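Here the complex is missing one protein chain, while the rest keep their positions.
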Amino acid sequence: MDFETLKVHRDGPVAAAEIRAPPMNLIGPALVRDMVAFIQQAEADGGLQVIIFKSADPDYFIAHVDIARIAEYRQETVKLTGGEASLGLLFRYLSASRLVTIAQIEGRARGAGNEFALACDMRFAARGKALFGQPEVGFGLLPGAGGIQHLTRLMGRGRALEAILSGEDFDADLAERYGWINCALPAEEIDSFVARLAQRIAGFPANARMLIKERINAITLAPAAEFSYDSGLFPQLAGGAESQSRSRQAMALGFQKRDAEMDLPRMLPELKS
Amino acid sequence: MDFETLKVHRDGPVAAAEIRAPPMNLIGPALVRDMVAFIQQAEADGGLQVIIFKSADPDYFIAHVDIARIAEYRQETVKLTGGEASLGLLFRYLSASRLVTIAQIEGRARGAGNEFALACDMRFAARGKALFGQPEVGFGLLPGAGGIQHLTRLMGRGRALEAILSGEDFDADLAERYGWINCALPAEEIDSFVARLAQRIAGFPANARMLIKERINAITLAPAAEFSYDSGLFPQLAGGAESQSRSRQAMALGFQKRDAEMDLPRMLPELKS
Partner (left out) sequence: MDFETLKVHRDGPVAAAEIRAPPMNLIGPALVRDMVAFIQQAEADGGLQVIIFKSADPDYFIAHVDIARIAEYRQETVKLTGGEASLGLLFRYLSASRLVTIAQIEGRARGAGNEFALACDMRFAARGKALFGQPEVGFGLLPGAGGIQHLTRLMGRGRALEAILSGEDFDADLAERYGWINCALPAEEIDSFVARLAQRIAGFPANARMLIKERINAITLAPAAEFSYDSGLFPQLAGGAESQSRSRQAMALGFQKRDAEMDLPRMLPELKS
C-alpha cells in the first residue's frame, strides 16, 4: 500500500501516511492521484479504522498547490467527487468518510495544505515547528479548497477574517488559542500522543464511531454546494490578469522554491498590482 | 423543598441544589424523578430566579446513567418532555426554562452527567478536581442526551470529534481551552465565585433575563428534533449485542462501582468486541 508520494506504515487498524513529495510537498497531480488511490484502498479495507497524516519533510507538512498545474491536479479528484474537478470536494469526501483522520502537523501547512489539515477530523501541531496560513489573498485569490468553510466555523468571524485577509503564518500556540487546531503539543511528544490516540479510537466499535461522525458532520460540515462554490471561484480568479501578474512576480522571488518559501508571509507584500 | 437525591439550600432568589445520590451520583430513576419534581417546583416559585447545581460527592458531579435501568429513568422524564421518554429532551427543557442555571463542577462529570452540565446555562469547574468525558463510544454507544448537540456547537468539529471519539477525560484547564466550560477556577474560590454570580444575575429584572435567554437559545440551542433523534439512537444501540457484551465486560471490571470508575477512560480499551 505504498505510493510515489505517500509512504504508508500500517499498525493494525491504524495507517500512518507520510507525505513525501519532494522538494516541498506541493499539491500537484501526483500527490492528488496518490491521495485518491490511498483513500479508496483504505475505505475498502475493513480492518482499517484510523488514518494519521504526517510529513516526511521536517519543514513542510504540505506547502500548497502547484499553481502551474491547477487544471491537472483538479482533474485527479474526479473519482471521489462525483465527477466534479475540485480539491475542496475531495477533501470534503474525506471529512465524510467512515475513516477517522488525524493530521499530525510538524511543519508548514499553507493554502490547500492547511485546507487538507482542516478536512481531517482532528489536528495536532508541534510547538515551535508547525505554522499555518492561507496566503491566497496575496495572489488575488481566496482559499478554494474549504478553508473559508472550516476556519470560519472553527474560529468565528473576527479570527477567520484576520487569518484569511492577512495571509500571515500562525504558530501552533496561537492556532490553538484561535481554535484552528485541537491543540499544540511539545514537538518530542506529538508522535506518541497521536499514535496512542489513533489506536485508542480504532479499538472502539466502528458502528458507534460512524454514527458519531455522521451526527457531528450534520452540524458542522458545510454543504457540498458551499465547497463547490468556493472551489469554482479559485481557477476563475487564478486565470485573471491580477492573479497571473502576482504569480509571475512571486515566481521571480522564489515562490514554489523550498528556501524562499520558508517565510512566505514576508513575500506577499512584495507583490504589486 | 428537599428530595431523596437533591438537597436544596435556598438563599433568597437563588437555590443551590446539591446532588446526593450515593455511592457515586448515577442517573437512575430516583435522581431523574427528583430533578423533574425540583424543576417543576422551582419554575412555579416566582421568587426563585437562579439555580446552582453542585454535588455532595467530592469525586463525582454526576457519574453517568445507570445502564441497568435505562428504560426506568427515561420513563421518569415524561412529565416535562410532552410525553416522550428522553433524558435529552428533559435537559433541553431545562435549557429553555426561564430559570438561569449554573453548573458548579468539582468532580467527574461523564456521559449524561456531562450532558446535564452542558444543558445548564453556564459551567464553572474546579481546577485540579473536575473531569469531563463522554465514554459512550467505548460501549458502542453515542452520547444520547444532548452531548453531541452541545459539544459540537461549543467546540467545533475537530475538538468535538476528539472528545466524543476518544472517550477520554478532559481536565478543567483543557476543558476551558476547548470551550467545553465557561472557565476553570481555583478549587477554593469556585464556591464564592458561583454564589456571587448567581446572586448578581438573580437581582436583575426577570423580563430582560428571559428575553436574553430566548434570543441566545434561538441561535444556539438545537431543535428538539435533534435531541430526540440522538436520544432515540441511545437505547437502540444499548440493546444491541455489541453494546450488551461490552457492558457486561465493563461490569466485571468494576463499572458502576465508585473506585473502579475513578479512572474510567483507562477501562474503555479493555472492552473487546
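Which chain is which? They are A and B, in the order written, and residues in each are numbered from 1.
Quick note on the criterion: contacts are C-beta pairs under 8 Å (C-beta built on N, C-alpha and C of every residue); 3 or more make two chains touch, one makes a residue touch a chain.
Quick caveat: nothing in here was measured; it's all calculated off a predicted structure.
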{"item": "Selected from A:141, A:250 or A:264 as touching the chain missing from the view", "value": "A:141"}
{"item": "Selected from B:154, B:195, B:233 or B:253 as touching the chain missing from the view", "value": "B:154"}
{"item": "Residues in subunit B touching the chain absent from view", "value": "100, 120-123, 150, 153-154, 176-177, 179, 181-183, 197, 200-201, 203-205, 207-209, 211-213, 215-217, 219-221"}
{"item": "Absent chain, residues of subunit A that touch it", "value": "136-142, 148-149, 152-153, 155-162, 164-168, 174, 177, 179, 222, 230, 233, 237, 242-243, 246, 268-269, 273"}
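Methods note: only the chains that are shown with their structure count from here on.
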{"item": "Distance from subunit B to subunit A - Cα centre to Cα centre, in angstrom", "value": "35"}
